[in-house]
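Excluded from the complex is one protein chain; the other protein chains are retained at their positions.
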Amino acid sequence: MHVARRWAAILFVLVVPFVAGCGGRDRAQSISIKGSDTMVILGQKWSDEYMKAHPGAVVAITGGGSGTGIAQLINGTTDIAQSSRPMKDAEKQKAQEQGGGAVEEHAVARDGVTVYVHAANPVATISMEQLKGVYTGTITSWKDLGGPDRPIIVYSRENNSGTYVFFKEHVLGGADFVERAQTLPGTAAVVNAVTQDVNGIGYGGIAYSGGIKRLGILGVDGTPVDPTEETIRSGAYPLSRPLYWYVSAKAPPAAHALLAWVLSPEGQAHVTEVGYFPIR
Amino acid sequence: MPAPPLLARPVDHRRRRIDRLAEMAIAASALITVTGIVLIFVFVFREALPVLFDRETQLEANLAKFFSPGSWQPVSDVPKYSLLPLLIGSLKATLIAVLTAVPVAVLAALYTAEFAPRAIRELLKPVVELLAGIPSVVLGFFALIVLATGVQAVTGSPTRLNAFNAGLALGFSIIPVVYSVSEDALRAVPSSYREASLALGASAWQTAFRVTLPAAWAGIFAAVMLGLGRAVGETMIVLMASGNAAITSWSAFDSIRTMSATIAAELAEVVVGSPHYSTLFFIGSLLFAITFVLNVAAGLMVERMRRRLAGA
Partner (left out) sequence: MNVFPNVAPGPTVRELANPSRRAVQAGWNVLWTGVTGLATLWIVLIVGVILGTIVIGGWRTVTPTFLLGNPENGMTEGGIFPAIFGTVLLVLLMIIAVLPVGVLAAVYLHEYARANSPVTRAVRFAVNNLAGVPSIVFGLFGLGFFIQFVGRGIDGALGQGVLFGQPAIVWAALTLALLNLPVVIVSTEEALRAVPRSAREGSLALGATRWQTVWHVVLPQALPGVLTGAILSVSRGAGEVAPILFTGAAYYLPYLPTALTDQFMELGYHVYVLATQSPNVEQTLPLLYGTVLVLLLLTFALNFTAIVLRARLRRRMGLRD
(Lines give C-alpha, C1' and ligand atoms only; values in the text may rest on other atoms or scores of the structure.)
Protein backbone atom coordinates (compact mmCIF):
# COMPACT_ATOMS: atom_id res chain seq x y z
CA MET A 1 0.00 0.00 0.00
CA HIS A 2 3.01 2.31 -0.19
CA VAL A 3 1.90 3.39 -3.65
CA ALA A 4 -1.50 4.35 -2.34
CA ARG A 5 0.03 6.22 0.57
CA ARG A 6 2.26 8.20 -1.78
CA TRP A 7 -0.64 9.16 -4.02
CA ALA A 8 -2.72 10.15 -1.02
CA ALA A 9 0.11 12.36 0.17
CA ILE A 10 0.44 14.03 -3.22
CA LEU A 11 -3.28 14.69 -3.41
CA PHE A 12 -3.27 16.03 0.13
CA VAL A 13 -0.45 18.45 -0.65
CA LEU A 14 -2.27 19.69 -3.71
CA VAL A 15 -5.58 20.12 -2.01
CA VAL A 16 -4.70 21.78 1.29
CA PRO A 17 -3.68 25.16 -0.15
CA PHE A 18 -6.78 24.97 -2.26
CA VAL A 19 -9.10 24.40 0.65
CA ALA A 20 -7.26 27.02 2.65
CA GLY A 21 -8.22 29.50 -0.02
CA CYS A 22 -11.83 28.56 0.36
CA GLY A 23 -12.70 31.89 1.78
CA GLY A 24 -13.36 32.99 -1.77
CA ARG A 25 -11.66 35.64 -3.74
CA ASP A 26 -11.10 39.09 -2.41
CA ARG A 27 -14.73 40.16 -2.47
CA ALA A 28 -13.95 43.84 -2.38
CA GLN A 29 -12.17 43.83 -5.71
CA SER A 30 -14.00 41.23 -7.72
CA ILE A 31 -17.17 42.00 -9.59
CA SER A 32 -19.51 39.46 -11.14
CA ILE A 33 -21.70 40.40 -14.06
CA LYS A 34 -24.34 38.03 -15.40
CA GLY A 35 -27.20 38.22 -17.82
CA SER A 36 -28.05 39.33 -21.28
CA ASP A 37 -26.71 37.34 -24.18
CA THR A 38 -27.20 40.40 -26.38
CA MET A 39 -24.89 42.36 -24.11
CA VAL A 40 -22.39 39.66 -23.22
CA ILE A 41 -19.96 40.65 -25.96
CA LEU A 42 -20.22 44.26 -24.82
CA GLY A 43 -19.73 43.30 -21.19
CA GLN A 44 -16.70 41.23 -22.13
CA LYS A 45 -15.15 44.09 -24.08
CA TRP A 46 -15.72 46.44 -21.17
CA SER A 47 -14.29 44.01 -18.65
CA ASP A 48 -11.22 43.33 -20.80
CA GLU A 49 -10.50 47.02 -21.27
CA TYR A 50 -11.26 47.89 -17.66
CA MET A 51 -8.96 45.21 -16.32
CA LYS A 52 -6.22 46.43 -18.65
CA ALA A 53 -6.66 50.00 -17.44
CA HIS A 54 -7.06 49.06 -13.77
CA PRO A 55 -4.83 46.15 -12.87
CA GLY A 56 -6.05 44.48 -9.72
CA ALA A 57 -9.69 44.66 -10.68
CA VAL A 58 -11.31 41.33 -11.46
CA VAL A 59 -14.47 41.22 -13.53
CA ALA A 60 -16.21 37.94 -14.40
CA ILE A 61 -18.86 37.85 -17.11
CA THR A 62 -21.42 35.15 -17.77
CA GLY A 63 -24.26 35.17 -20.27
CA GLY A 64 -27.44 33.14 -20.03
CA GLY A 65 -30.04 35.71 -20.96
CA SER A 66 -31.46 38.83 -19.34
CA GLY A 67 -33.93 36.76 -17.39
CA THR A 68 -31.10 34.70 -15.97
CA GLY A 69 -29.20 37.81 -14.92
CA ILE A 70 -32.22 39.33 -13.24
CA ALA A 71 -33.01 36.08 -11.45
CA GLN A 72 -29.44 35.88 -10.21
CA LEU A 73 -29.68 39.47 -9.02
CA ILE A 74 -32.79 38.58 -7.06
CA ASN A 75 -31.20 35.37 -5.78
CA GLY A 76 -28.24 37.41 -4.66
CA THR A 77 -25.62 35.58 -6.71
CA THR A 78 -24.40 38.42 -8.89
CA ASP A 79 -23.34 42.03 -8.42
CA ILE A 80 -24.50 43.41 -11.75
CA ALA A 81 -27.17 42.09 -14.08
CA GLN A 82 -26.97 42.98 -17.76
CA SER A 83 -30.38 43.19 -19.31
CA SER A 84 -31.66 44.04 -22.75
CA ARG A 85 -35.10 44.74 -21.35
CA PRO A 86 -36.17 46.86 -18.38
CA MET A 87 -36.80 45.07 -15.10
CA LYS A 88 -40.45 44.70 -14.22
CA ASP A 89 -41.71 46.39 -11.05
CA ALA A 90 -42.51 43.04 -9.50
CA GLU A 91 -38.92 41.95 -10.14
CA LYS A 92 -37.50 45.13 -8.65
CA GLN A 93 -39.68 44.60 -5.62
CA LYS A 94 -38.53 41.05 -5.14
CA ALA A 95 -34.92 42.11 -5.55
CA GLN A 96 -35.40 44.71 -2.89
CA GLU A 97 -37.04 42.25 -0.50
CA GLN A 98 -34.46 39.53 -0.94
CA GLY A 99 -31.47 41.75 -1.53
CA GLY A 100 -31.85 44.15 1.32
CA GLY A 101 -31.82 47.34 -0.73
CA ALA A 102 -33.01 48.94 -3.92
CA VAL A 103 -31.56 47.90 -7.24
CA GLU A 104 -30.05 50.69 -9.33
CA GLU A 105 -31.06 50.91 -12.96
CA HIS A 106 -28.64 52.42 -15.47
CA ALA A 107 -28.99 52.58 -19.24
CA VAL A 108 -25.50 51.96 -20.60
CA ALA A 109 -25.87 51.61 -24.38
CA ARG A 110 -28.33 51.61 -27.24
CA ASP A 111 -29.34 48.82 -29.56
CA GLY A 112 -31.69 48.31 -32.47
CA VAL A 113 -33.20 44.85 -32.63
CA THR A 114 -32.48 43.71 -36.15
CA VAL A 115 -34.43 41.24 -38.24
CA TYR A 116 -32.14 38.80 -40.05
CA VAL A 117 -32.74 36.86 -43.23
CA HIS A 118 -30.54 34.75 -45.46
CA ALA A 119 -28.28 36.65 -47.85
CA ALA A 120 -29.99 35.07 -50.86
CA ASN A 121 -33.46 36.11 -49.73
CA PRO A 122 -34.87 38.72 -52.16
CA VAL A 123 -37.08 40.34 -49.51
CA ALA A 124 -35.53 43.60 -48.30
CA THR A 125 -38.11 45.31 -46.11
CA ILE A 126 -40.91 44.33 -43.78
CA SER A 127 -43.58 46.25 -41.89
CA MET A 128 -44.28 45.92 -38.18
CA GLU A 129 -47.66 44.36 -38.99
CA GLN A 130 -46.07 41.77 -41.23
CA LEU A 131 -43.38 41.03 -38.64
CA LYS A 132 -46.06 40.42 -36.06
CA GLY A 133 -47.88 38.19 -38.51
CA VAL A 134 -44.79 36.12 -39.19
CA TYR A 135 -44.05 35.61 -35.50
CA THR A 136 -47.60 34.89 -34.42
CA GLY A 137 -48.10 32.46 -37.26
CA THR A 138 -50.67 34.25 -39.39
CA ILE A 139 -48.19 34.78 -42.24
CA THR A 140 -46.52 31.52 -43.23
CA SER A 141 -45.17 31.98 -46.72
CA TRP A 142 -42.49 34.26 -48.10
CA LYS A 143 -44.74 35.13 -51.00
CA ASP A 144 -46.92 37.15 -48.63
CA LEU A 145 -43.87 39.32 -48.04
CA GLY A 146 -43.01 39.78 -51.69
CA GLY A 147 -40.64 36.86 -51.93
CA PRO A 148 -40.75 33.35 -53.42
CA ASP A 149 -43.49 30.87 -52.55
CA ARG A 150 -41.67 29.04 -49.78
CA PRO A 151 -42.49 28.44 -46.11
CA ILE A 152 -41.09 30.87 -43.56
CA ILE A 153 -38.96 29.09 -40.98
CA VAL A 154 -39.21 31.13 -37.80
CA TYR A 155 -36.28 31.34 -35.38
CA SER A 156 -36.68 32.89 -31.97
CA ARG A 157 -34.91 33.08 -28.62
CA GLU A 158 -35.39 31.12 -25.42
CA ASN A 159 -37.78 32.65 -22.92
CA ASN A 160 -34.97 33.73 -20.60
CA SER A 161 -33.87 36.28 -23.19
CA GLY A 162 -34.51 39.98 -22.75
CA THR A 163 -34.68 40.28 -26.52
CA TYR A 164 -37.46 37.67 -26.50
CA VAL A 165 -39.43 39.71 -23.99
CA PHE A 166 -38.75 42.98 -25.82
CA PHE A 167 -39.87 41.47 -29.11
CA LYS A 168 -42.99 40.01 -27.52
CA GLU A 169 -43.99 43.35 -26.04
CA HIS A 170 -43.06 45.70 -28.88
CA VAL A 171 -43.72 43.61 -31.96
CA LEU A 172 -46.30 41.03 -30.90
CA GLY A 173 -48.11 43.37 -28.54
CA GLY A 174 -48.08 40.75 -25.81
CA ALA A 175 -49.39 37.91 -28.00
CA ASP A 176 -47.73 34.50 -27.85
CA PHE A 177 -45.04 33.44 -30.25
CA VAL A 178 -46.16 30.87 -32.78
CA GLU A 179 -45.67 27.34 -31.47
CA ARG A 180 -43.35 26.26 -34.21
CA ALA A 181 -40.83 29.07 -33.68
CA GLN A 182 -37.55 27.31 -33.02
CA THR A 183 -36.06 28.62 -29.81
CA LEU A 184 -32.31 29.04 -29.76
CA PRO A 185 -30.15 29.80 -26.75
CA GLY A 186 -28.34 32.84 -28.06
CA THR A 187 -28.28 35.52 -30.73
CA ALA A 188 -25.27 33.85 -32.29
CA ALA A 189 -27.24 30.65 -32.63
CA VAL A 190 -30.04 32.56 -34.35
CA VAL A 191 -27.57 34.14 -36.79
CA ASN A 192 -25.97 30.76 -37.40
CA ALA A 193 -29.34 29.16 -38.08
CA VAL A 194 -30.49 31.85 -40.49
CA THR A 195 -27.14 31.79 -42.31
CA GLN A 196 -27.74 28.15 -43.09
CA ASP A 197 -31.44 28.37 -43.89
CA VAL A 198 -32.61 30.15 -47.06
CA ASN A 199 -36.15 30.33 -45.73
CA GLY A 200 -35.22 31.46 -42.26
CA ILE A 201 -35.99 34.65 -40.37
CA GLY A 202 -34.61 35.66 -37.00
CA TYR A 203 -34.07 38.65 -34.72
CA GLY A 204 -31.44 39.89 -32.34
CA GLY A 205 -29.09 42.68 -31.30
CA ILE A 206 -27.48 44.70 -34.07
CA ALA A 207 -23.93 43.87 -33.02
CA TYR A 208 -24.40 40.28 -34.18
CA SER A 209 -25.64 41.18 -37.62
CA GLY A 210 -22.35 41.66 -39.45
CA GLY A 211 -22.27 39.16 -42.28
CA ILE A 212 -25.99 38.56 -42.55
CA LYS A 213 -28.73 40.43 -44.32
CA ARG A 214 -30.82 42.86 -42.30
CA LEU A 215 -34.34 43.81 -43.19
CA GLY A 216 -35.32 47.45 -43.20
CA ILE A 217 -38.45 48.01 -41.16
CA LEU A 218 -41.16 50.26 -42.51
CA GLY A 219 -41.36 53.32 -40.31
CA VAL A 220 -44.35 55.42 -39.35
CA ASP A 221 -44.66 56.99 -42.78
CA GLY A 222 -44.22 53.74 -44.67
CA THR A 223 -40.65 54.24 -45.81
CA PRO A 224 -38.15 51.57 -44.86
CA VAL A 225 -35.84 52.49 -41.99
CA ASP A 226 -32.49 50.74 -41.70
CA PRO A 227 -30.94 50.34 -38.30
CA THR A 228 -28.14 52.93 -38.14
CA GLU A 229 -26.81 55.13 -35.41
CA GLU A 230 -29.01 58.12 -36.30
CA THR A 231 -32.23 56.21 -36.71
CA ILE A 232 -31.67 54.34 -33.48
CA ARG A 233 -30.71 57.47 -31.52
CA SER A 234 -33.67 59.39 -32.85
CA GLY A 235 -36.07 56.53 -32.38
CA ALA A 236 -37.03 56.50 -36.05
CA TYR A 237 -36.05 52.82 -36.15
CA PRO A 238 -39.07 51.15 -34.58
CA LEU A 239 -37.12 48.55 -32.64
CA SER A 240 -34.54 50.70 -30.93
CA ARG A 241 -34.05 50.07 -27.24
CA PRO A 242 -31.70 50.94 -24.39
CA LEU A 243 -29.49 48.28 -22.83
CA TYR A 244 -29.36 48.23 -19.05
CA TRP A 245 -27.12 47.46 -16.15
CA TYR A 246 -28.79 46.71 -12.83
CA VAL A 247 -26.50 47.04 -9.85
CA SER A 248 -27.29 45.14 -6.67
CA ALA A 249 -27.53 46.97 -3.38
CA LYS A 250 -24.92 44.60 -2.02
CA ALA A 251 -22.40 45.17 -4.81
CA PRO A 252 -18.89 46.10 -3.69
CA PRO A 253 -17.75 49.70 -4.26
CA ALA A 254 -15.57 48.47 -7.10
CA ALA A 255 -18.77 47.81 -9.04
CA HIS A 256 -19.74 51.48 -8.91
CA ALA A 257 -16.26 52.45 -10.06
CA LEU A 258 -16.71 50.12 -13.03
CA LEU A 259 -20.12 51.61 -13.75
CA ALA A 260 -18.72 55.13 -13.70
CA TRP A 261 -15.99 54.08 -16.14
CA VAL A 262 -18.55 52.41 -18.43
CA LEU A 263 -20.61 55.60 -18.60
CA SER A 264 -17.54 57.77 -19.21
CA PRO A 265 -16.49 58.73 -22.76
CA GLU A 266 -13.70 56.14 -22.54
CA GLY A 267 -16.11 53.34 -21.77
CA GLN A 268 -18.68 54.48 -24.30
CA ALA A 269 -16.08 54.52 -27.07
CA HIS A 270 -15.83 50.74 -26.77
CA VAL A 271 -19.58 50.41 -27.34
CA THR A 272 -19.23 51.38 -30.98
CA GLU A 273 -16.31 49.00 -31.40
CA VAL A 274 -18.55 46.10 -30.40
CA GLY A 275 -21.35 47.18 -32.71
CA TYR A 276 -23.86 48.91 -30.46
CA PHE A 277 -24.39 52.62 -29.92
CA PRO A 278 -23.46 54.91 -27.04
CA ILE A 279 -26.14 55.95 -24.64
CA ARG A 280 -25.49 59.65 -25.00
CA MET B 1 10.45 -19.57 26.94
CA PRO B 2 8.88 -20.26 23.50
CA ALA B 3 6.48 -17.61 22.08
CA PRO B 4 2.90 -18.18 23.15
CA PRO B 5 0.68 -19.70 20.47
CA LEU B 6 -0.87 -17.21 18.04
CA LEU B 7 -4.38 -17.36 19.29
CA ALA B 8 -3.43 -16.93 22.90
CA ARG B 9 -1.73 -13.58 22.31
CA PRO B 10 -3.63 -10.66 23.83
CA VAL B 11 -5.35 -8.60 21.13
CA ASP B 12 -3.71 -5.32 20.35
CA HIS B 13 -6.03 -2.50 21.49
CA ARG B 14 -4.75 -0.08 18.92
CA ARG B 15 -5.40 -2.67 16.25
CA ARG B 16 -8.94 -3.08 17.44
CA ARG B 17 -9.57 0.63 17.38
CA ILE B 18 -8.25 0.96 13.84
CA ASP B 19 -10.41 -1.93 12.77
CA ARG B 20 -13.49 -0.42 14.31
CA LEU B 21 -12.78 2.93 12.67
CA ALA B 22 -12.28 1.25 9.34
CA GLU B 23 -15.51 -0.67 9.68
CA MET B 24 -17.35 2.51 10.59
CA ALA B 25 -15.96 4.20 7.49
CA ILE B 26 -17.03 1.22 5.39
CA ALA B 27 -20.52 1.24 6.81
CA ALA B 28 -20.71 5.01 6.34
CA SER B 29 -19.72 4.68 2.69
CA ALA B 30 -22.38 2.08 2.06
CA LEU B 31 -24.84 4.33 3.83
CA ILE B 32 -23.81 7.32 1.69
CA THR B 33 -24.76 5.37 -1.40
CA VAL B 34 -28.22 4.67 -0.09
CA THR B 35 -28.59 8.16 1.34
CA GLY B 36 -27.53 9.57 -2.01
CA ILE B 37 -30.42 8.18 -3.93
CA VAL B 38 -32.86 8.91 -1.12
CA LEU B 39 -31.66 12.51 -1.01
CA ILE B 40 -32.11 12.87 -4.75
CA PHE B 41 -35.69 11.68 -4.34
CA VAL B 42 -36.30 13.98 -1.43
CA PHE B 43 -34.74 17.16 -2.75
CA VAL B 44 -35.98 16.98 -6.29
CA PHE B 45 -39.51 16.18 -5.19
CA ARG B 46 -39.35 18.70 -2.35
CA GLU B 47 -38.74 21.68 -4.65
CA ALA B 48 -41.68 20.52 -6.77
CA LEU B 49 -44.11 20.33 -3.86
CA PRO B 50 -45.41 23.91 -4.06
CA VAL B 51 -47.10 22.96 -7.30
CA LEU B 52 -49.11 20.39 -5.41
CA PHE B 53 -49.66 22.09 -2.09
CA ASP B 54 -49.06 25.83 -2.13
CA ARG B 55 -52.18 27.79 -2.93
CA GLU B 56 -50.34 30.78 -4.34
CA THR B 57 -48.17 28.75 -6.68
CA GLN B 58 -51.20 26.84 -7.82
CA LEU B 59 -52.81 30.03 -9.09
CA GLU B 60 -50.18 30.09 -11.78
CA ALA B 61 -49.03 26.52 -12.15
CA ASN B 62 -51.04 23.48 -11.17
CA LEU B 63 -51.61 19.89 -12.22
CA ALA B 64 -54.69 20.73 -14.23
CA LYS B 65 -52.78 23.21 -16.35
CA PHE B 66 -49.86 20.81 -16.74
CA PHE B 67 -51.87 18.07 -18.27
CA SER B 68 -54.41 19.94 -20.33
CA PRO B 69 -53.67 20.76 -23.94
CA GLY B 70 -52.13 24.15 -24.49
CA SER B 71 -48.79 25.76 -25.06
CA TRP B 72 -45.66 26.16 -23.03
CA GLN B 73 -45.01 29.87 -22.50
CA PRO B 74 -43.84 30.27 -18.92
CA VAL B 75 -42.42 33.75 -19.45
CA SER B 76 -45.37 35.88 -20.35
CA ASP B 77 -47.90 38.24 -18.87
CA VAL B 78 -50.21 35.25 -18.86
CA PRO B 79 -47.88 32.30 -18.27
CA LYS B 80 -48.92 29.05 -19.88
CA TYR B 81 -47.73 25.83 -18.34
CA SER B 82 -49.06 22.99 -20.43
CA LEU B 83 -46.60 20.09 -20.29
CA LEU B 84 -48.15 18.26 -23.23
CA PRO B 85 -45.83 19.70 -25.92
CA LEU B 86 -42.87 18.75 -23.76
CA LEU B 87 -44.13 15.23 -23.12
CA ILE B 88 -44.82 14.76 -26.81
CA GLY B 89 -41.40 16.15 -27.63
CA SER B 90 -39.64 13.72 -25.30
CA LEU B 91 -41.79 10.89 -26.62
CA LYS B 92 -40.99 11.63 -30.26
CA ALA B 93 -37.25 11.91 -29.68
CA THR B 94 -37.16 8.73 -27.62
CA LEU B 95 -39.28 6.80 -30.11
CA ILE B 96 -37.08 7.81 -33.04
CA ALA B 97 -33.97 6.96 -31.04
CA VAL B 98 -35.30 3.53 -30.12
CA LEU B 99 -36.53 2.76 -33.64
CA THR B 100 -33.21 3.70 -35.22
CA ALA B 101 -30.92 2.22 -32.57
CA VAL B 102 -32.50 -0.95 -31.16
CA PRO B 103 -32.77 -2.99 -34.37
CA VAL B 104 -29.22 -2.05 -35.34
CA ALA B 105 -27.82 -2.83 -31.89
CA VAL B 106 -29.71 -6.11 -31.42
CA LEU B 107 -28.89 -7.36 -34.92
CA ALA B 108 -25.24 -6.46 -34.44
CA ALA B 109 -25.26 -8.24 -31.07
CA LEU B 110 -26.77 -11.29 -32.75
CA TYR B 111 -24.06 -11.16 -35.35
CA THR B 112 -21.17 -10.95 -32.92
CA ALA B 113 -22.62 -13.42 -30.47
CA GLU B 114 -23.52 -16.09 -33.03
CA PHE B 115 -21.76 -15.74 -36.29
CA ALA B 116 -18.96 -13.28 -36.48
CA PRO B 117 -15.44 -14.58 -36.88
CA ARG B 118 -13.28 -13.78 -33.89
CA ALA B 119 -11.47 -10.98 -35.73
CA ILE B 120 -14.66 -9.01 -36.27
CA ARG B 121 -15.76 -9.53 -32.71
CA GLU B 122 -12.42 -8.20 -31.47
CA LEU B 123 -12.80 -5.19 -33.76
CA LEU B 124 -16.35 -4.35 -32.81
CA LYS B 125 -15.87 -4.35 -29.07
CA PRO B 126 -13.45 -1.38 -29.04
CA VAL B 127 -15.54 0.42 -31.66
CA VAL B 128 -18.61 0.19 -29.44
CA GLU B 129 -16.53 1.27 -26.44
CA LEU B 130 -15.38 4.26 -28.48
CA LEU B 131 -18.97 5.17 -29.26
CA ALA B 132 -19.88 4.76 -25.60
CA GLY B 133 -17.04 7.05 -24.64
CA ILE B 134 -18.15 9.98 -26.79
CA PRO B 135 -19.61 12.59 -24.44
CA SER B 136 -23.17 13.59 -25.22
CA VAL B 137 -22.17 17.24 -25.72
CA VAL B 138 -19.92 16.09 -28.58
CA LEU B 139 -22.79 14.11 -30.11
CA GLY B 140 -24.97 17.18 -29.74
CA PHE B 141 -22.32 19.28 -31.48
CA PHE B 142 -22.08 16.71 -34.28
CA ALA B 143 -25.85 16.64 -34.68
CA LEU B 144 -26.06 20.44 -34.73
CA ILE B 145 -23.28 21.15 -37.18
CA VAL B 146 -22.93 18.08 -39.40
CA LEU B 147 -25.85 15.68 -39.07
CA ALA B 148 -28.56 18.31 -39.42
CA THR B 149 -27.19 19.43 -42.77
CA GLY B 150 -26.93 15.84 -43.96
CA VAL B 151 -30.41 14.91 -42.82
CA GLN B 152 -31.88 18.01 -44.41
CA ALA B 153 -30.13 17.22 -47.70
CA VAL B 154 -31.47 13.66 -47.70
CA THR B 155 -35.01 14.29 -46.46
CA GLY B 156 -35.62 17.77 -47.82
CA SER B 157 -37.27 18.81 -44.59
CA PRO B 158 -37.84 22.56 -44.23
CA THR B 159 -36.60 22.62 -40.66
CA ARG B 160 -32.99 21.79 -40.04
CA LEU B 161 -33.19 21.09 -36.32
CA ASN B 162 -36.03 18.68 -35.74
CA ALA B 163 -37.12 15.57 -33.88
CA PHE B 164 -35.57 13.25 -36.46
CA ASN B 165 -32.15 14.90 -36.21
CA ALA B 166 -32.11 14.83 -32.43
CA GLY B 167 -33.63 11.33 -32.33
CA LEU B 168 -30.99 9.97 -34.68
CA ALA B 169 -28.14 11.38 -32.58
CA LEU B 170 -29.91 10.14 -29.45
CA GLY B 171 -29.99 6.71 -31.06
CA PHE B 172 -26.22 6.84 -31.52
CA SER B 173 -25.82 7.46 -27.83
CA ILE B 174 -27.89 4.43 -26.79
CA ILE B 175 -26.49 1.92 -29.29
CA PRO B 176 -23.60 0.95 -26.96
CA VAL B 177 -25.78 0.17 -23.96
CA VAL B 178 -28.36 -1.82 -25.97
CA TYR B 179 -25.60 -3.66 -27.83
CA SER B 180 -23.61 -4.68 -24.73
CA VAL B 181 -26.57 -5.80 -22.66
CA SER B 182 -28.06 -7.72 -25.61
CA GLU B 183 -24.76 -9.38 -26.37
CA ASP B 184 -24.36 -10.39 -22.73
CA ALA B 185 -27.88 -11.82 -22.78
CA LEU B 186 -27.27 -13.78 -25.96
CA ARG B 187 -23.96 -15.13 -24.68
CA ALA B 188 -25.63 -16.20 -21.44
CA VAL B 189 -27.87 -18.65 -23.25
CA PRO B 190 -26.34 -22.07 -22.55
CA SER B 191 -24.73 -23.64 -25.58
CA SER B 192 -26.73 -26.79 -24.91
CA TYR B 193 -29.78 -24.98 -26.30
CA ARG B 194 -27.93 -24.20 -29.50
CA GLU B 195 -26.42 -27.63 -29.82
CA ALA B 196 -29.77 -29.33 -29.30
CA SER B 197 -31.39 -27.21 -31.97
CA LEU B 198 -28.62 -27.83 -34.48
CA ALA B 199 -28.74 -31.52 -33.71
CA LEU B 200 -32.42 -31.55 -34.59
CA GLY B 201 -31.57 -30.26 -38.05
CA ALA B 202 -32.16 -26.55 -37.76
CA SER B 203 -29.85 -24.22 -39.65
CA ALA B 204 -27.68 -21.70 -37.83
CA TRP B 205 -30.07 -18.82 -38.41
CA GLN B 206 -33.15 -20.83 -37.55
CA THR B 207 -31.44 -21.63 -34.27
CA ALA B 208 -30.55 -17.98 -33.72
CA PHE B 209 -34.06 -16.68 -34.31
CA ARG B 210 -36.16 -19.48 -32.89
CA VAL B 211 -34.07 -20.71 -29.98
CA THR B 212 -31.33 -18.32 -28.82
CA LEU B 213 -33.18 -15.06 -29.29
CA PRO B 214 -36.35 -16.17 -27.49
CA ALA B 215 -34.25 -17.60 -24.67
CA ALA B 216 -32.44 -14.29 -24.29
CA TRP B 217 -35.63 -12.32 -24.70
CA ALA B 218 -35.81 -11.03 -21.14
CA GLY B 219 -32.25 -9.76 -21.31
CA ILE B 220 -32.86 -8.05 -24.63
CA PHE B 221 -36.00 -6.50 -23.28
CA ALA B 222 -33.94 -5.21 -20.35
CA ALA B 223 -31.45 -3.77 -22.84
CA VAL B 224 -34.24 -1.90 -24.60
CA MET B 225 -35.57 -0.58 -21.30
CA LEU B 226 -32.12 0.67 -20.33
CA GLY B 227 -31.71 2.30 -23.72
CA LEU B 228 -35.14 3.87 -23.37
CA GLY B 229 -34.25 5.22 -19.95
CA ARG B 230 -31.02 6.75 -21.26
CA ALA B 231 -32.82 8.31 -24.20
CA VAL B 232 -35.55 9.88 -22.09
CA GLY B 233 -33.09 11.43 -19.68
CA GLU B 234 -30.50 12.62 -22.18
CA THR B 235 -30.14 16.38 -22.21
CA MET B 236 -27.28 17.88 -24.20
CA ILE B 237 -28.10 16.25 -27.53
CA VAL B 238 -31.70 17.44 -27.56
CA LEU B 239 -30.73 20.82 -26.14
CA MET B 240 -28.42 21.52 -29.04
CA ALA B 241 -30.00 19.74 -31.96
CA SER B 242 -33.79 19.63 -31.69
CA GLY B 243 -34.85 23.22 -32.31
CA ASN B 244 -36.39 23.56 -28.85
CA ALA B 245 -39.82 24.56 -30.11
CA ALA B 246 -42.71 23.38 -27.93
CA ILE B 247 -44.83 22.11 -30.79
CA THR B 248 -47.67 19.64 -30.37
CA SER B 249 -47.48 17.62 -33.54
CA TRP B 250 -46.69 14.08 -34.58
CA SER B 251 -44.45 14.87 -37.50
CA ALA B 252 -40.91 13.62 -37.16
CA PHE B 253 -39.65 16.65 -39.02
CA ASP B 254 -41.00 19.34 -36.74
CA SER B 255 -38.84 20.78 -34.01
CA ILE B 256 -39.46 19.50 -30.52
CA ARG B 257 -38.84 20.65 -26.98
CA THR B 258 -38.10 17.82 -24.60
CA MET B 259 -38.56 17.83 -20.84
CA SER B 260 -34.85 17.54 -20.18
CA ALA B 261 -33.91 20.37 -22.56
CA THR B 262 -36.58 22.60 -21.04
CA ILE B 263 -35.06 22.19 -17.60
CA ALA B 264 -31.55 22.82 -18.90
CA ALA B 265 -32.58 25.87 -20.88
CA GLU B 266 -34.76 27.54 -18.29
CA LEU B 267 -33.45 26.66 -14.84
CA ALA B 268 -30.78 29.34 -14.85
CA GLU B 269 -33.31 32.12 -15.24
CA VAL B 270 -35.83 31.26 -12.59
CA VAL B 271 -36.06 32.98 -9.28
CA VAL B 272 -35.73 30.42 -6.51
CA GLY B 273 -39.18 29.54 -5.18
CA SER B 274 -41.18 30.99 -8.06
CA PRO B 275 -43.93 28.93 -9.75
CA HIS B 276 -41.65 28.53 -12.78
CA TYR B 277 -38.92 27.12 -10.52
CA SER B 278 -41.31 24.65 -8.91
CA THR B 279 -42.65 23.64 -12.30
CA LEU B 280 -39.18 22.87 -13.60
CA PHE B 281 -38.52 20.71 -10.55
CA PHE B 282 -41.85 19.01 -11.16
CA ILE B 283 -40.71 18.17 -14.69
CA GLY B 284 -37.47 16.87 -13.22
CA SER B 285 -39.41 14.70 -10.79
CA LEU B 286 -41.45 13.34 -13.67
CA LEU B 287 -38.28 12.48 -15.58
CA PHE B 288 -36.81 10.85 -12.52
CA ALA B 289 -39.95 8.80 -11.94
CA ILE B 290 -40.06 7.59 -15.55
CA THR B 291 -36.41 6.54 -15.67
CA PHE B 292 -36.70 4.98 -12.22
CA VAL B 293 -39.61 2.77 -13.32
CA LEU B 294 -37.75 1.78 -16.50
CA ASN B 295 -34.64 0.90 -14.51
CA VAL B 296 -36.50 -1.20 -11.98
CA ALA B 297 -38.31 -3.01 -14.81
CA ALA B 298 -35.00 -3.69 -16.54
CA GLY B 299 -33.52 -5.03 -13.31
CA LEU B 300 -36.48 -7.35 -12.79
CA MET B 301 -36.17 -8.63 -16.34
CA VAL B 302 -32.49 -9.43 -15.91
CA GLU B 303 -33.26 -11.28 -12.69
CA ARG B 304 -36.00 -13.24 -14.39
CA MET B 305 -33.72 -14.25 -17.23
CA ARG B 306 -31.01 -15.30 -14.83
CA ARG B 307 -33.44 -17.45 -12.88
CA ARG B 308 -34.92 -19.04 -15.98
CA LEU B 309 -31.60 -19.98 -17.50
CA ALA B 310 -30.17 -21.19 -14.22
CA GLY B 311 -33.20 -23.44 -13.82
CA ALA B 312 -32.66 -24.94 -17.24
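The letters A and B name the chains in turn, as written, and every chain counts its residues from 1.
Keep in mind that, in the parts below, contacts are C-beta pairs under 8 Å (C-beta built on N, C-alpha and C of every residue); 3 or more make two chains touch, one makes a residue touch a chain.
The shown structure was predicted, so the numbers you read here are calculated from the model rather than taken from an experiment.
By the touch definition given at the top, subunit B reaches the unshown chain through residues 6-7, 9, 15, 18-19, 22-23, 25-30, 32-34, 36-40, 43-44, 46-47, 103-105, 107-108, 110-112, 115-116, 120, 122-131, 133-142, 144-146, 172, 175, 179, 201, 203-206, 208-209, 226, 229, 232-236, 239-240, 260, 263-264, 267-268, 272, 280-281, 284, 287-288, 291-292, 294-296, 299. For subunit A, the residues in touch with the chain missing from this view are 1, 3-4, 11, 14-15, 18-19, 21-25, 37, 40-41, 44-45, 47, 51, 58-64, 75-77, 184-189, 191-192, 195, 207-208, 210-211, 250.
Here is the rule we use: only the chains that are shown with their structure count from here on.
For subunit B in complex with subunit A, the residues that touch the partner chain are 71, 73-77, 80, 85, 149, 158-161, 239, 243-248, 254-255, 257, 265-266, 268-272.
Residue ranges on subunit A touching subunit B, taken from their complex, read 64-65, 67-68, 70-72, 74-75, 94, 151, 153, 158-160, 164-165, 168, 174, 176-177, 179-185, 193, 196-197, 199.
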